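Removed from the display is one protein chain of the complex; every other protein chain stays in position.
A, B and C are the chain letters, set down in written order, and residue numbers restart from 1 in every chain.
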């Protein structure tokens, strides 16, 4: 067993520098690497490019990095729910590249799997396809999209073991598995770090080979963005 | 819950005809759809194209369809371990298309995921790439490979529920998940068919949306191809 | 004239037995409330869940179980969770039978715009571009006119497109229409709405042949 365990978030983020490109898992505030984000704020690295489906909210998630003006460029599919984001974007302080959600997931997956590029129908005929190669396959048009390159991927899982194997819970899985192994160094933070042998080898969502460092996150707020309930009958 | 359960292998294979293209899961004899294969033999359909990593052995797995001369063309990555196969291939009775194993998996996955084609480095500079488009990405050469099209996919899982959700055991998983949803109709056979709600939604390997029909296989021989053991100390 | 729930109720009639359905944010989300309970339907959300159930009871919400609108949800027996790439395999691979989403504009050739107002609003396309580029069966749920009273059914979209020639059916507060052969084809009127009112509210080519029935809800 190749041991990927590091003791804390500081060790996990060793080598992180300004001007780097990061991938961050999560959908909205669900399944985001809360501890890595806090540490990125503390480290004060800036001028970074972040690939993440969303940009958090004003005072949580990636919104914290926006607040501290650490982000040069965001690559996301949906960036509503964040006033500071809108302000920085409209003022030109922040560069934004919007990518269809399925394309974003697959550009990470392609990097993980060693595919340089792929053809997807998403965005054909829209401004997303401008300047990109398009091609007809069996009478339908597709856009050529390239794999992402990143220095670090920060993902959050529910459980993990010392070998770097990861297990997710519910929809907190989302982009996290797609980003593992898609960057030079993948850092996984987990709510529960167990010994090897405790996870069922049949039910590992991400094999440890895709993860370079794993640590137990000190605390998780797991903020709910849109609490929606129904009345008890 | 959309119910995918059918009562038996006969119902599961309704619509199967000669001249069709089938995908069949399994690696060697591990994780093969034994019951579907037996029924294909019984139905006597012929002139079929089979996409499967291997071709079974002389008297088991896809070897049974070869024995009955039902196969027109095999698409596989490795076809050793089968004398009848070699005889039919050398005599010209059987058409054979050899495809690198990772490419074979991905051609199924592409069909499942709605990708028309993909670029892979496998086979570049070899006869596998002859007549195919090749392309340089970042200084490395890739071959364009197209998604497969099949009429039926026959897969075998360990457990499944009525919603068509599948769970695999060990290396019997192999190509099976890649083929689900890659054909017009995906037929899953399972050792144990449970009621919905019994499988943990976090640990379903193939969501039921990729499966059209599911049934419990009557019996499984699960023959071992290369029994290899060590001596007790 | 229909309200948002009325639009959702009418669209629910389009949902057939055995359908996997993706519901967009807004009016589409309401459709789930009106689907007949004698048919089998499963709802997919692109953030990674199949088999969505109703919202949770107060105190039972789980931050790890949400839909694409970031709302807390529950799941039904037979549900499954998966990653984003698998989710879009379901969508791109046309395993989802019906996609229902909102729009800012729809053109008579089936083009749709719903993600950007240049200089004003850019929230992003989320999964909408993947959905409209892949789905064979797309229904748009929207108001017939915008807040300024201008028609949202146009000869050509003025806003940046989300997808081209993809919308097959539209249900608005005023009408049900097919989109085909370069025109909107009026199928049903909302209760109390006349064909003339629909014509007046539609900027694109609207074809109303024969008697147009009032919709049944």
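Some notes on this structure:
We take it that contacts are C-beta pairs under 8 Å (C-beta built on N, C-alpha and C of every residue); 3 or more make two chains touch, one makes a residue touch a chain.
A quick note: this is a predicted structure, and the numbers were derived from the prediction, not measured.
In the whole complex the chain that is left out makes contact with A, B. Checked against the full complex, the candidates B:28, B:164 or B:208 give a single residue touching the omitted chain, namely B:28. The residue from B:66, B:172, B:199 or B:214 that touches the chain not shown here is B:172.
Contact with the chain not shown here comes from a single listed residue; of B:63, B:121 or B:181, that residue is B:121. Taking the complete complex into account, residues 1-3, 111-115, 161-163, 165, 181, 195-197, 201-202, 204, 207-210 of chain A touch the chain not shown. Counting over the whole complex, chain B has residues 27-31, 53, 76-81, 86, 89, 96, 98, 100-106, 108-109, 120-128, 158, 168-178, 205, 222-232 touching the chain that is not drawn.
By our rule, only the chains that are shown with their structure count from here on.
In terms of the distance between Cα centroids, chain B is separated most widely from C.
One finds 36 Å separating the Cα centroids of chain B and chain C. Chain contacts: chain B has residues 114-115, 202 touching two or more partner chains.
Those residues of chain C in touch with two or more other chains are numbered 81-82, 85, 88, 91-92, 134.
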